[in-house]
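Read through the structure below, which is laid out as structure tokens, and then see the notes.
All protein chains of the complex are present and in place, except for one that has been dropped.
Lettered A, B and C in written order, each chain numbered from 1.
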């Protein structure tokens, strides 16, 4: 049984880590930090955790994170890069759910996140925590950059096509739809129920932070630059990402279905559905699964990939625990056998 | 490891039983019957169960229910009363999630459910499966009438008050609000998203089938007739029941909070919150908990009890599994340690 | 054509006034004030008003409100009491949608609203703008206290019963459910889509500001004190209030249906539905109607009244315009013939 700490436990990825870790056979939550809620029992703050979690929030300096085996950062961007070094030096494994260590090009990161990076060397060291491409490196890492929610779904959806050069990688289109929890637990009027329900809107069409993250991974997979048009939409659901991906086949004779089935055959958390399927985000609600379906309308050259995930699980906290399992040598699925909540 | 069968697996209580049983340490689903879907793999019908459930639907006669240790009926009213006798004769324990065996007065049942009862003797035998009042009888029973969703919340909310004669039992008011899954997986226009979202409506104000069920239990607890006004409302949420209960104290000196805490102290699935709390249905989504808070506005004689549950869990499938655990001598919480899904 | 001003145009009642006034035959919006958005065209702030409203927000001092015939205050509590006097002195009619002038007992008001009242004399002068009881006084008034959203539905639902002494007024129960827009356009985490959707919660059970407001009106109607238990609930819908009202008849021989039909026969915005009806909030969405149905379960002494309204229309902006029409001698329904939006 390892001891786990969570830095920034009052947001949605924080409470999701707590939900999932409560059922983990080999890990227990020892410390949860929060500047604003120090001293409050976690279960008072999140009544859903009454009888489940019995620790209280501690101030970051008071939380004895250094005594943990693994620490998750579930903080706003810019926090982890300031705090992880002493933990790493102490032998603590760190999994950062923010964007601080995701983009290798530090200047590019600074452009998109509007701040200087304080720990470029750790960016270089950090392993991008997408097990489907980096499992071995994750196993050996001490610092994980847990992927963003959109990047997980979009990358897994494009990956088999791009790796083999089966599509024109200069013309990828990712039309993505996210539930509102993806925006975090922010008091923003556009995230109010009265505004975001019964409505749908695209945002950041001119540029979104997740585009460089996706491009970085796909470029590595493609062995060269990719051209990606990425359009995110805010949709009236709590959880869920639906990525609808468009690409042009370079070799029309390829069997796309087989390509995907073969690529993900051994993956415990990627489910390639039968040809013609339409996965709904509901079918993965609460679970660590990315479900994918392949289409080729009119048997033309355009392939349409549908990929769904729960943005808080495979798109955040679940994937983080999957990474922890790999890092700690546990069964990769330990604590992640949560069945989706339907209806 | 016992073998479990589910009769009528295509509705919401069916899929919820499958979700919960998938994680049960001592039970495995051996047979799931459906007249309409015989031959279809369950996981094709419910993609959320891909990789989780590997049986297929069988026609009822073909499902070898007699070879199961426990069979759940998740069928429309009127089905279980026709089918359970041979199973019971075979030594199978039966838990009926429909209303067939809930009301002891068979004539009253017939009035409310518009059919003759085919097995009055089994009504007499059946144990009402509310563990908080009938735990010992449940342990010895071979046929359980699993309580309705509203009755579970309303009964647990009124019980401590009525048992001790602390309120005027002739003037109870239960104003209840349910998510739409409580109406079942019916193709009714009023249950369509386009009609039931962004709207709220009372229904069956003149009389609802759950009123006699609640009255029966509370009368037993009160040791005499109770007078109950019961008003259900359909609300735009998937899951959840919120019961707001009103009663007049007969003894204003009673400490209502203590009364509830003491009554439910040993109950694993009833959570009495601190004074002044307002439980939200979200805090129990997906979990087998009934959360209760007590209020006495202006310190007057009127007590207001708030009780929330997930209608498909503590109000149906979860309670059914709790009953199974008791009947089979398992830990009462086995397989039910599901943490609520928040957000 | 009169000139109308709106103070505080960035909230939900503000945008609703703008929606309704855009279609008013005798009024045009000349000035809309906002401290934070001064200089922004209203239609930039609310794109739904593009091509409909062509004024821009002005700072309050700069908005020439004194040149308007009627000014609406759609501001947080405490603002109108500071600002209306010069307008009134200037001959401007003022309709305040906040709570500043609703409660005649200024000390009681201070207790509930946590501030001193700066203009007690105006409280004394203000007419409570519920046309169904105060039509004549409204016609002569220069200052209107527009009723709260809950008070409108609850008062209209209890009024016929209380006026005639037909119920025990010491034991009234109002169980009310509101959409989230009733809480205003506040950046509060509990109002986020991710938190308030798929959930239902009671709030302020120990005491809510609208209880003294309702009690004041009903006491006047009853000719004596009333005892009211008032429990509000936050429900996952944008607009809509459903009040479920319980009272005990003093004279069981009364025909409740006829009582209501007769009381509201001449009212253009109160619709008494046929016996046995269940009005849904959807049926009044966007319209200035309060729809009411009367029930008497089991023909007992307890009467159950269902009253629905759109909290932003009959519960706020629509009623304010109805008051304006009365004050200005227009047809009371002018500009209010909006058909509910269904589905």
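Everything below uses one rule, namely that a residue touches a chain if its C-beta (ideal position, glycine included) is under 8 Å from a C-beta of that chain, and two chains touch if they have at least 3 such contacts.
Bear in mind that the values here come from a model prediction, so they are computed numbers and not experimental data.
Considering A:37, A:132 or A:195, the position touching the chain not shown turns out to be A:195 (whole complex).
Within the complete assembly, C:19 is the residue of C:19, C:242, C:296 or C:314 that touches the hidden chain. Across the entire complex, the residue among C:31, C:284, C:306 or C:327 in touch with the chain not shown is C:284.
As for the chain not pictured, it touches subunit C at residues 12, 15, 19, 22-23, 46-52, 181, 185, 197-198, 238-239, 271, 273, 277, 279-280, 282-287, 289, 291, 312, 337, 339-343.
Counting the whole complex, the residues of subunit B in touch with the unshown chain are 12, 179-181, 185-189, 191-198, 236, 238.
By the touch definition given at the top, subunit A reaches the unshown chain through residues 173, 175, 177, 179, 194-195, 197-203, 205-207, 227, 229-231, 233, 235-240, 242, 244, 246, 276, 278-282, 285, 295, 297-298, 300, 302, 304, 306, 308, 343.
To be clear about the criterion, only the chains that are shown with their structure count from here on.
In terms of Cα centroid distance from the overall Cα mean, chain B ranks first.
Taking each chain's centre as the average of its CA atoms, subunit A and subunit C sit 45 Å apart.
Separation between the centroids of subunit A and subunit B, computed from CA atoms only, is 36 Å. Residue positions of subunit A touching 2 or more other chains, listed in rising order: 12, 181, 185, 197-198, 238.
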